[in-house]
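For reference, the structure discussed in these notes is given below.
Yeah, one chain of the complex is gone here, protein chain that is, but the others are all in their spots.
Moving on, here comes chain A:
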């Protein structure tokens, strides 16, 4: 059977899915490594302003800069922050390239704060080491990346949502099927290697405001990559280690302790008192935050009202021009002035994000997923606490390795039957004349996630939640889209539906508590290192059942002493 004329097929050597942070770096690196290779960057929005850093970034959270810390120090810090469950080699690969990546970005024109001697102006926010490098003028990062894409003649295709990965008879990834978000055009990109950089799954839970798009993450990062990886047979890991972040209540953007902390701001309770030793985000820190929110001293606030006028102006400049610049507008609307009022904080809805926690598509230190020919980088891939700089570094690693993989490979064969069946499935909501709008379907899944899957996790609740979410499988044949935009949302909603099930299945599998609030499992309240010092891998098992297995933690490359191991367990400010 041939591929029908209405499906355009494009051929490239390396396909990068997602043009936010890791994606452009992966594409540029692949072209640098092999200028003869054809490299396509497929983006659901527009690479000029897509992804988590569409408006830039206000600082590096994990800069490993000589003189301030070593890669070994950093690996230790993240090992502790992640309760020991991590691929240390993967974090080490990041740490060893961290400084050279900063230098590369500096050379490209990204502005990092420097002190009077011209050295990077490092700040301490983490529990042990010094890793924060402010970027007060970091709003132009995307422009700089875009210039690089142009210079290296990366082929950019905007406004296509990748929906399913393709693989050949040998099980090697051979491209993807994608949907034009403005015209519902179905295309196939045949590729010898694929790098997924599709961001966090930030639309699993429902924000407290009830506004579907008022999420912590850029809501275009809805778990497309997680769903695609799952359906092509790749393993995901640590999904029970949810991302939950502290943020400005209702606004749902970061309060930015990393920006305000070095300037004297801190997280406080209703009495204005500090209750945590360290504002670096970890599950343990979030547990203390949650306890304070729920307790008699709540809610929780960002406290800046004790700071000098010039300090407050500096904070306002950084926070109101970078990353989430509408923060200032939000405060104005409520009459909140940092000078006179503490700012109410809350915790985010749950999500999967390796940038801040550890959940995502499994990759190793080469950026390889468990499926040959498929690479992953950034918030979607599993290297923990990697933030923006980790996305850049793994974008680089994946770009190098994927282009080499492609060099050795012939043009793969396409599975026409699968492609035709997928086209029909993807377009089906547009063919109907009535039914369930994607927004209602999505709201229901995400409301069930909040009701049943948020921590504190309880077996019976999660069982009910999983059963009710799974029952929505019966609703999918009724999804109804009136135009291509709604069709995009209908396909996103199905990826969210997949991710919601993954959150439940992985959480039910790990029968212990770990990572503070992230996996606070009430039925199994203790951490059980004897049985659960392991990764939980999730994959499509026999009969297409969502299945989990344990994966051993690989031997450490950096050992920790006992005192260090407990550092993140003692985050509450001691009385007296």
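One rule holds for everything that comes next: a residue touches a chain if its C-beta (ideal position, glycine included) is under 8 Å from a C-beta of that chain, and two chains touch if they have at least 3 such contacts; residues count from 1.
Just so we're on the same page, contacts and distances are computed from a predicted model.
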| Hey, which one's the missing chain according to UniProt: "RNA polymerase sigma-70 factor, ECF subfamily", "NAD-dependent dihydropyrimidine dehydrogenase PreA subunit", "ATP-binding cassette domain-containing protein" or "Transport permease protein"? | "NAD-dependent dihydropyrimidine dehydrogenase PreA subunit"
| request: Using the touch definition up top, pick the residue from A:174, A:198, A:218 or A:245 that touches the left-out chain. | output: A:218
| Looking at A:12, A:45 or A:193, which makes contact with the chain not pictured? | A:45
| message | For a quick check of understanding: of A:90, A:437 or A:465, which residue touches the chain that isn't displayed? | response | A:437
| request: Could I get the residues of chain A that touch the absent chain, sorted low to high? | output: 45-46, 48-51, 54-55, 158-159, 181-182, 207, 209-215, 218-220, 250-252, 324-326, 329-330, 333-334, 434-437, 478, 480, 485, 488-489
